[in-house]
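With one protein chain held back, the other chains of the complex are shown just where they sit.
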Amino acid sequence: MTDETKLKAAVLGASGYTGAETVRLLANHPRVDAVAATGHSLAGKALSEIFPHLAGPTDLSVVKAEDVDWSNIDIAFGCLPHGTSQDLIETLPEHVRVVDLSADYRLRDADLYADTYGRPHLNPARTAQVKYGLSEWRGETLEGEMLVACPGCYPTASLLALLPVVSIIDRDSVIIDAKSGVSGAGRGLKEGNLFSEAAEGAHAYGVGQHRHAPEIEQELNLEAGRTDIGVTFTPHLLPMVRGELVTCHVRGDANQLQTALEAKYADAAFVTVLPMGAPPPDTKHVRGTNHCRIAVYPDRVSGRVVIIAVIDNLVKGSSGQAIQNLNLMMGWDETLGLAGLQALFP
Amino acid sequence: MTDETKLKAAVLGASGYTGAETVRLLANHPRVDAVAATGHSLAGKALSEIFPHLAGPTDLSVVKAEDVDWSNIDIAFGCLPHGTSQDLIETLPEHVRVVDLSADYRLRDADLYADTYGRPHLNPARTAQVKYGLSEWRGETLEGEMLVACPGCYPTASLLALLPVVSIIDRDSVIIDAKSGVSGAGRGLKEGNLFSEAAEGAHAYGVGQHRHAPEIEQELNLEAGRTDIGVTFTPHLLPMVRGELVTCHVRGDANQLQTALEAKYADAAFVTVLPMGAPPPDTKHVRGTNHCRIAVYPDRVSGRVVIIAVIDNLVKGSSGQAIQNLNLMMGWDETLGLAGLQALFP
Amino acid sequence: MTDETKLKAAVLGASGYTGAETVRLLANHPRVDAVAATGHSLAGKALSEIFPHLAGPTDLSVVKAEDVDWSNIDIAFGCLPHGTSQDLIETLPEHVRVVDLSADYRLRDADLYADTYGRPHLNPARTAQVKYGLSEWRGETLEGEMLVACPGCYPTASLLALLPVVSIIDRDSVIIDAKSGVSGAGRGLKEGNLFSEAAEGAHAYGVGQHRHAPEIEQELNLEAGRTDIGVTFTPHLLPMVRGELVTCHVRGDANQLQTALEAKYADAAFVTVLPMGAPPPDTKHVRGTNHCRIAVYPDRVSGRVVIIAVIDNLVKGSSGQAIQNLNLMMGWDETLGLAGLQALFP
Partner (left out) sequence: MTDETKLKAAVLGASGYTGAETVRLLANHPRVDAVAATGHSLAGKALSEIFPHLAGPTDLSVVKAEDVDWSNIDIAFGCLPHGTSQDLIETLPEHVRVVDLSADYRLRDADLYADTYGRPHLNPARTAQVKYGLSEWRGETLEGEMLVACPGCYPTASLLALLPVVSIIDRDSVIIDAKSGVSGAGRGLKEGNLFSEAAEGAHAYGVGQHRHAPEIEQELNLEAGRTDIGVTFTPHLLPMVRGELVTCHVRGDANQLQTALEAKYADAAFVTVLPMGAPPPDTKHVRGTNHCRIAVYPDRVSGRVVIIAVIDNLVKGSSGQAIQNLNLMMGWDETLGLAGLQALFP
């Protein structure tokens, strides 16, 4: 019972968490219908069998990508792992707009991509030109684009916090200590992601070598007009499902940073800069929403500043921002389908 | 910036979880505006200061009930503890419609109320006549009512599961083994509700004497036209925030029970009876929604049947059902403000 | 650096949770040394690489069972899945004592075993005679035994609560509503056991057909000298790692039941019957210990009684009881290696 006035969307890789979340959010979008959900090993299953919570939002079943009638599809959300994502996206017909949630088109430099992700890029020329869909920063430029790369969850929170201040902090001072809920690790089966092992403990991972660092550096350098900004990026896994918190340790003037952040996001629908002195933002206060909350704190040690940002990794950190980007690509109000989301607290 | 075409609502006791949840849900209601939020010790504080997640949904501050201009209020949601609730509700002007989420008007028998809650009822005549707002059962009769008593969270799940079958099960067989997340205990400060003590453990409470048992018995007897149905009701506290699961152990014929449940809820917007043999419903599949999922299982032991129902205790178990009841009182579509809620999974 | 005065133990299947737990507990046993840990796919790895928390307790590496020098082994702990367990145990040399933690030797009736576990038993004559190692009940008879079957975690808690009263309750009234932490599901990789899916939700499973029901019935009937006792057994998965709680709904006289339980366990080292009226036991109060706590509650409905028991599923529910059984087989103090375990609270 599709609505002919709506765009028809396919969700690529609907059996993962970002896929399921995209389907869920689209169900409340006034101008888009999810009409196809692709998958490989689970093809043939109803989405609501894999994810019972989708029983209300959708009656789609998983189909193989090769069985989709692409002539009927206006927009594809790429919710596949990197590598697999470009393999499919590069085969889609030209008329299909794509918002890719994977890492495949985020790095402009194909060599850096190959170094970081361990395989050559299928389409180096394209990745060099794809818009990086950090909505609040590239928003006005996305209209009309056919392919947009959604930022990673960590880069989203980190860049929203740092881009407005990158020119007024010591450029060699950026340390991002990041924390994420377990859903950020996806639905892949690993012992470390079992409840029994992830509950009641915390640990860092990918220390000194996480793949999101080059992505963050790319955008900071681009904004600052430099090439030498390097970030120390240290992610941690926390015993919670959703939520991402980045604690950015920098050198600068806290008041100046506060002012720059407030100026940048004064009219942002989804980014709130807390007043100086406010209690630190909690990931739970944005859980289930497309919002980012940012706060600035001067340290006891003169000249050091802590900037904290929180998001829901599956919404603003992936599926929500993907829809926000689609809205911008289409020239719509960027909040369509997202404005009604409220944080589930407690 | 209130909308004159909308009803104006006051939330009584907005500093507790059901109060905050009511404010949150009303923010998405197309025909109601929350214009007042009462509280005592926190009067003067912005709701968003107490509950930062409400920063988006509302800009209300807490006021004392005596400072509300009731002439401007159409509807009050009673989110106070029992006792305190009737004390305030009985003083409200006549024109104010009330949906009471407390236990104060649920028991028709004022003596039973006094026995159960340890104080005499202020208005025995009224409580004898107030409609018990289990929306799916009293729905058609609520239109025009000025005061409706919202069922407790446990009774909601238990009665949705048992009312359709109460006449076809052994009337002395009803055992309800119930499980709830910690938010059901409210925001009161008790050691047992601290994260450090509630996490990673489970225990029963109120065994053999919980206050929700008389409420469940009242409705089962009323529906069955009896007075002798007693239920063994044993609640447990689980280490999760939201969610309620009732496991009803009865004697009867599983197929007959399934048929009766399916028949009753065939057109229900918010109640789903899972097909026989489906995987047991999980509280997480309804978290954040006004839905109830019910499933029937025959036991290995002939003649014994297990009926399971899950709800979100703060939505269908309180604030969501309260809004559903308001919709019914007003003769509106019962799903107004609630249809867009989706389960937050994972 | 093994101690020649100690028994030498092999842990079969050391890469699962019960295997790891057995290794951990043995490290504090004064008369047993774990000298071999078998596994298949992880053979060659240090146990402390698989389970970093074992770095202190052991320096063993996983070896294939066929590479163990069994002439050097006095005792084997079977921590393998059912089926796999008997396949290995039936090949062990005669001198090796075995405590089997799997389900393979728990059911005396090989046909019932085949029905329940879906494969014929390798050694029907043996399973008919193996002692069922519910330590507090078969304790005195285990000395000298060469093979003991450790009860399942649910049967342990259920039978400790019900065996002392099985003759004084209505025999057709037994309903066991059980709750377990996720570690009870083992280390196998399933989506439902991922943190993201198991956290913040609860659900029943195996409703009406769980494999532990026949085991519970076998022992209840044996104790009561009957064959017709059937139990309704409904397990639930809770969002916690360790802990098991059984809520037994029966008909009888609460005081009589309390007396029978107190009499039975008056001198038990690891079972405590709480005084009538005590707050319900919490799984967290026995977490990490070999203890079981039991409490009896009369219901509002006359003649109905609730008996609650809590254990740590990985200790009293498996590895701890296995060591207790070994102590009994050897004629040692049953508390060796277990007495010092204390509950980790908070």
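So that you can tell them apart, the chains are marked A, B and C in the order they are listed, and the count of residues begins at 1 in each.
Here is the rule we use: contacts are C-beta pairs under 8 Å (C-beta built on N, C-alpha and C of every residue); 3 or more make two chains touch, one makes a residue touch a chain.
Note that the structure is predicted; figures quoted are calculated from it, not measured.
Only one of the listed residues, A:A76, A:V306 or A:L338, touches the absent chain: A:V306.
Touching the chain that is not shown, out of A:P93, A:G208 or A:G225: A:G208 (per the contact rule at the top). For the options B:D67, B:E191 or B:D228, the residue in contact with the chain missing from this view is B:E191. Counting the whole complex, the residues of chain C in touch with the unshown chain are 17, 20, 24, 27-28, 51-53, 55-57, 183, 199-200, 241-242, 272, 279, 281-282, 284-289, 291, 314, 340, 342-346.
Mapped onto chain A, contacts with the missing chain fall at residues 175, 177, 179, 181, 194, 196-197, 199-205, 207-209, 213, 230-232, 234, 236, 238-243, 245, 247, 249, 279-285, 287, 297-301, 304, 306, 308, 310, 345-346. Interface residues of chain B facing the missing partner chain: 17, 181-183, 185, 187, 189-191, 193-200, 239-241.
Note that only the chains that are shown with their structure count from here on.
Taking each chain's centre as the mean of its C-alpha atoms, chain B lies 39 Å from chain C.
Chain A and chain B have Cα centroids separated by 36 Å.
Shared contact sites, meaning residues of chain B that touch two or more other chains, fall at 199-200, 241-242, 279, 281-282, 284-285, 287, 345-346.
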